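Before any comments, here is the structure.
One protein chain omitted, others in place.
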C-alpha cells in the first residue's frame, strides 16, 4: 500500500487543478497572450507540482521508508537511497 | 504579437502532452502506484515544463526584448529586467 | 551526534573544493571573463553544493530520522516533517 494511500482524494483534487492550469496555459498561447504572463503561469504550475511532490515524499518517508528501516537496517538504507535519488530528480527538475 | 507567435501549434502540442502526463499521474494515484514511480513521473512533467518555458523565453528575448532595445535603450532595459524576473521565478520554482 | 559524523573528512574535502571554485569565479570576474563562462562556473558550483546537500540528507534520514522513528512514531513524524522542509528549501534554492 502506497505511503499516500490515506490522502488519495486530496492528491487527485490538487492534480486536477494542475491539469486545469495546464489547459489554461494552452488557452493563453492560443490567444497570443504576452510571453511573460505565460511564463508566470508556468512557474505557478511548477510550484504546485513541487508542493504535491514534497507531500508525496513526506508520506513516503513516513511510511515506506520508516517501515522498511524497522524491518531491517539494510532495507532501510535501500529505501533511503531510493528516496534520495527521487529528491535529486526533484532538485534538478 | 507575442514572441512565440510563429510556433503556437508546436507549443500547444507540447502542452497537450503535458496535460496528458498530469492525467497519467492522477491514474497512478488512483491505482495506488508506488510513491517513487509517481515522483519520477512528476519530475518528468517538470522537465517538460522547463523546456517549454525556456523555448518561450528564447522567443521572447529574440523578439519582444530585442525589438524594444532597438526602439530605445530605456525600453530595452525595462524588458530585460522583466525577463530577468521571469527567469528568477523559473529558477526558484 | 550528526548523521554525517562518520564522513566529516570527505565533506570537508568537497567543501574546500567548492570554496576554491568560488575564489575561481572571483578571479574570472577580476579578469573580465566573458559572462557566459562565469555563469557556467556558477552552475557547476551549484551542482557541487546540490550533491553535498543530497549526501547530507541521505545521512540525516538514515540516522537521525530513522533513529527517531524507532524511538516513537511521533518523534519520527516530527523529524520527517523537518527533513521535508529542508528538502523544500533545496528544491526552491
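Each chain gets a letter, A, B and C, in the order it is written, and its residues are counted from 1.
To be clear about the criterion, a contact is a pair of C-beta atoms (placed from the backbone, for glycine too) under 8 Å apart; a residue touches a chain by one contact, two chains touch by 3 or more.
Remember, it's a predicted structure, so these values are computed and weren't measured experimentally.
Novice: Which parts of chain C face the unshown chain closely enough to count as touching?
Specialist: The list for chain C reads 1-5, 8, 11-12, 15-16, 18-19, 22-23, 25-26, 29-30, 32-36, 38-40, 42-47, 49-50, 52-53, 56-57, 59-60, 64, 82-83, 86, 89-90, 92-93.
Novice: Can you list where chain B touches the absent chain?
Specialist: Output for chain B: 50, 53-54, 57-58, 61-62, 65-66, 69-70, 76-77, 80-81, 83-84, 87-88, 90-92.
Throughout what follows, only the chains that are shown with their structure count from here on.
Novice: Could you put a whole-Å number on the gap between the CA centroids of chain A and chain B?
Specialist: The computed centroid separation for chain A versus chain B comes out at 17 Å.
Novice: Where the CA atoms of chain A average out and where those of chain C average out, how many Å apart are those spots?
Specialist: From the centre of chain A to the centre of chain C is 21 Å.
Novice: For chain B and chain C, let me know how many angstrom lie between their CA-based centres, rounded off.
Specialist: 27
Novice: Counting only residues that touch at least 2 other chains, which ones in chain A make the list?
Specialist: Residues 50, 53, 57, 83, 90, 92 of chain A touch two or more partner chains.
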